[in-house]
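For this depiction, one protein chain was excluded, whereas all remaining protein chains were kept in their positions.
And now, chain A:
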Amino acid sequence: MNQFVYLTFDGLSRGAVYAAFALALVLIWRAARIVNFAQGAMAVAAVYVAYSVTSATGSYWLGFVAALVAGLALGVIVERVVMRFVDHSSPLNGVVVALGLVLVIQGVLGIVYGSEFHPVETPFSRDAFEIGGIALLSRYDLFVFAAVGAVVASLTLLFTRTPIGLRMRAAAFAPDVSRLLGVSVGGMLTLGWALASAVGSLAGMLVVPTELGLHPTAMDVVFISAFTAAVVGGLDSPIGAVTGGLIVGLLLSYVSGYVEPTVAPMAVLLLLVVVLLGKPGGLFSSSKARVA
């Protein structure tokens, strides 16, 4: 029972990170109809920036801000320099270009920082509080929940309550009409990529300290988990992405705890296969009417 409670909280904490990362994938999918396979590599690059800043200044929070800024900048660069010129008539083209980006980013990181694992510190202790002899949550878990909750809340506010969010939705939903009405569709697309990349960087900042450490390929498995989360939620639905993230997090935690940690990636693969074959639209797919 104790173990079950602990694993549940641990899974929710992991799931929150996957939810944020899946949200980044969904943001780009909604804006550009591209699954950004370079998201993991971009997030790792931002975490490396944070690592440099933190090592230079000794302040975790300066590094944290630097990662978010680097994420924003990276998103803008990737969209303006590369993705804008992809022939979007085939989803295959976007995928292949994103894979090229993965190679470039991982190679550059390897050249600049070397290919060994760098341990990364956390701002709060990862020792769990005990309530009635049951280990529940660590301060770091609370920080993760707060950060992801803040992101979800502010994205919801942005898209539903602000003029710029309305423009972004319009630009994604009906580009031609929006352009006629004076919306800068290209600008909204860049903004979407920047936001998504920053959210991805935040997820990277949260997840890397809990894994083996910082490495150019550190986010590969996380990307798969987040992709699964996004697919479970239906790729089109932000609520679905968050729910999918929590489901994947719980699954990973239970499998690691009750079976063996090395089996966990296989469980994710299995979930992905089951969802893709059983309900390829995802559990929360909504916009049936929308055309690619």
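Note that contacts are C-beta pairs under 8 Å (C-beta built on N, C-alpha and C of every residue); 3 or more make two chains touch, one makes a residue touch a chain; residues count from 1.
Quick note on the criterion: contacts and distances are computed from a predicted model.
Participant: Per UniProt, what's the omitted chain called: "Lipid-transfer protein", "Branched-chain amino acid transport system permease protein", "Stage V sporulation protein AE" or "Alcohol dehydrogenase"?
Facilitator: "Branched-chain amino acid transport system permease protein"
Participant: Decide which residue listed in A:Q106, A:S138 or A:S237 touches the omitted chain of the complex.
Facilitator: A:Q106
Participant: Can you say which of A:L62, A:V82, A:A174 or A:I239 touches the chain missing from this structure?
Facilitator: Only one listed residue reaches the unshown chain, and that is A:V82.
Participant: Among A:V5, A:A56, A:V96 or A:V177, exactly one should touch the missing chain; which is it?
Facilitator: Reading the full complex, the residue touching the unseen chain is A:V96.
Participant: Tell me where the left-out chain touches chain A, residue by residue.
Facilitator: 34-35, 37, 82, 85-87, 89-97, 99-108, 110-112, 114-115, 217, 220-221, 224, 227-228, 231, 260, 262-263, 265-266, 268-269, 272-273, 276-277, 280, 288-292
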